[in-house]
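Quick notes on the structure that follows.
All protein chains of the complex are present and in place, except for one that has been dropped.
Note that the chains are named A and B in the order they appear, and that numbering of residues resets to 1 at the start of each chain.
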Amino acid sequence: MSQLTLRSVFKSFGATAVVRDFKLTMRDGEFLSLLGPSGCGKTTVLRMVAGFESPSAGQIEIDGRDVTHLRPAQRNIGMMFQAYALFPNMTVGENVAFGLKVKGVGRDEREARVADMLRLIGLPDLGARYPFQLSGGQQQRVALARALAPQPKVLLLDEPLSALDAKVRVSLRTEIRQIQQEMGITTIFVTHDQEEAMSISDRIVVMNGGVADQIGTPFEIYNRPTTRFVANFVGTLNTFEVKVVDPALGRVTLADQPLTLSDRPLGARAGDTLSIALRPEALRLGRSDAHETTLPARIDDVHFMGSVIRLRAMMAGVPVSLDTFNRPDVPPPVPGSMVEVSLSGHEAIVLNG
Amino acid sequence: MTDRADAMHPPARRLSVPRKLWDLLGLVPFLGFAFLFLVAPVFYLVVGAFQTPDGTFTFDNMLGLAAPNIANSFWLSIRLSFASAALGTVAGLLLAQALILGGMPAWLRQAITTFSGVASNFAGVPLAFAFIATLGRLGLVTLILRDVFGWNIYASGFSLFSFWGLTLTYLYFQLPLMLLVITPAVEGLRSEWREAAESMGASGWQYWRMIGAPVLAPSVMGCFLLLFANAFGTLATVIALTGSNFSVVPIVLFQQIRGNVLYNPNLGYALAVGMILVMLVSNLLYMLLRRRAERWQK
Partner (left out) sequence: MNRKFRPGAVIIVTLACLYFLVPLYATFQFSLQMRRGELSFDAYRSVLSSDVFLRAFTYSVVASIAAIIVGVLLIAPTAYWVRLRLPKLRPLVEFLSFLPLIIPAVVLVFGQIRLFGSSSILPLTTTEIGTNTLVVAGYVVISLPYMYRAIDNGMAAIDISTLTEAAESLGASRLRTIATVILPNLRSAIVSGAFLTFSISLGEFVIASLLNRPAFGPYLVQLGEDRAYEPAALAILSFALTWVLMGVMQAFALRKPNQRWLRRRTSAAGKSST
């Protein structure tokens, strides 16, 4: 049950700055994801919190205590790695007991806690097995139990699902989230998988080139990305050039059709061109009264994905993706056919960076 | 019955028996060679070790290995192999650790690894010459120690042609061999293990005691046995250094082949079998330990 604060943390290796001016305050029991492409500095941030790297400047506090210069062993953290981090010479039980043993917890209490943890991760009978006898998913669960057993203040997860099969990945992330909520432990989760981050986080930090581009809830990040990078990195995006007509009222035109942006381009002047973006689900196949404008489009490709059908089409001179729900009685359009697509300005995201 | 069986097998299946035979024919050259020049000679010795000169079965030859002169040479061989293997294991492990975990520049690591590839093949006669030029009576190091540091090592009991001199010479191929075979295991120590241990509050010493050392132990033991076998079979280096005076088992066998110094050919066979047994046991243990270590490396 702890708060974690990073105050203007910088990190550079030699001449290259890996993390720049990183600020973050986490409340008790929060689940926060660091999301970004590889090399964006997310793992470095995590390793600085853990104490494996020390910041070039700035401060890290856990529960108000400055831990910037403490060794990892003194910070009371729990960490889970990508894979293969279980000690191969110890049984599952001994792995989970390790942190307690190092802290000098007595044997009886240790055994009780190990049994509790194994029950928590749903592997109560595997205490005597060795790591090489477990599947990848089981190993990562044990790694979670091992990290949690000493009751750390902060739990740090370094892409713990990336080495697993797609199916196990999905079920395990739900489980991690459940256990985290049950124990109410403040958690940082590093991932490059936006869907993973979206589905289990309270808040997400999208990182790009060592900088936190945007911090917000999954809903905010997806629907109101503040930079072009965030908008592109999180989900699929259709980008259009529009002409500004009246910035104060948010009036613009797209292929000579009027649109009203609720996100007003205040810095722009009439006659400027502006980039706006629309999610695939904001484009509606067919004419619709609920939408502001309808444009013609030519279907290029049809991807049947189950409950959703994703169409690729040319509209207003740019390739776009749009989603439509599958309806058993209505077959999707065929490639090459002309369709109409409806859209509204208030669903558009203005891209300014 | 036979009709039905025939009908059930498609023709391709019936062709498969001769085809299997054809396949086997492809192995005849290799198996023939191995039989003629490897298996049969060894088999001949093994059979001979359990026979009297006139061909009746006996254990006397094997029991004859306990005779003082032969038992002594086995004991000498075992001590020499043990000493050079132990020294090589410790030194090679330290060097591997220093190179891999000590933050040495990559070029140095590469250079020493390449050198080790050469040096571990540098057994035999030239090695002996090199050590004579270094630590022999007129060797460079001997002279420097005598003239510069005033320490005459030969006067204080050292001789290159003695037990410790041989050990030191063997080390020249044992150390590089150890470095080469233990490097994968040391590299296999994942940084995650250390970090996980640290994050749970363990000190560096606790990490080594509870994880690093136990994980490395089977590999280190295995490599020690490999080095032991390596030293046990060494013959040319000893001959070039000491002539035939230093009666380790291979030398005794060499002499026996040259001139039947044991006055009993069948005792010679037993000596060979004894050598094979030592090599076999240490190699088998090495493989067992390596398998165990590899299981953990996954």
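Quick notes on this one:
Just so it is clear, a contact is a pair of C-beta atoms (placed from the backbone, for glycine too) under 8 Å apart; a residue touches a chain by one contact, two chains touch by 3 or more.
Remember, it's a predicted structure, so these values are computed and weren't measured experimentally.
Across B:M62, B:L95 or B:L166, the residue that sits in touch with the chain not pictured is B:L95. In the full complex, subunit B contacts the hidden chain through residues 23-24, 26-27, 29-31, 33-34, 36-45, 48, 91, 94-95, 97-99, 101-104, 108, 112, 114-115, 117-119, 121-122, 124-134, 139-141, 171-172, 175-176, 191, 194, 229, 232-233, 235-236, 239-240, 243, 250, 253-254, 257-258, 265, 268, 272, 275-276, 279-280, 283.
FYI, only the chains that are shown with their structure count from here on.
Work out the mean CA point of subunit A and of subunit B, and you get 54 Å between them. Residues 50-52, 71-79, 81-82, 84-85, 87-90, 98-99, 102-103, 132, 143, 146-147, 150, 156 of subunit A are the ones that touch subunit B when the two sit in their complex.
Those residues of subunit B lying in contact with subunit A across their complex are 190, 192-193, 195-203, 206, 210-211, 214-215, 295-298.
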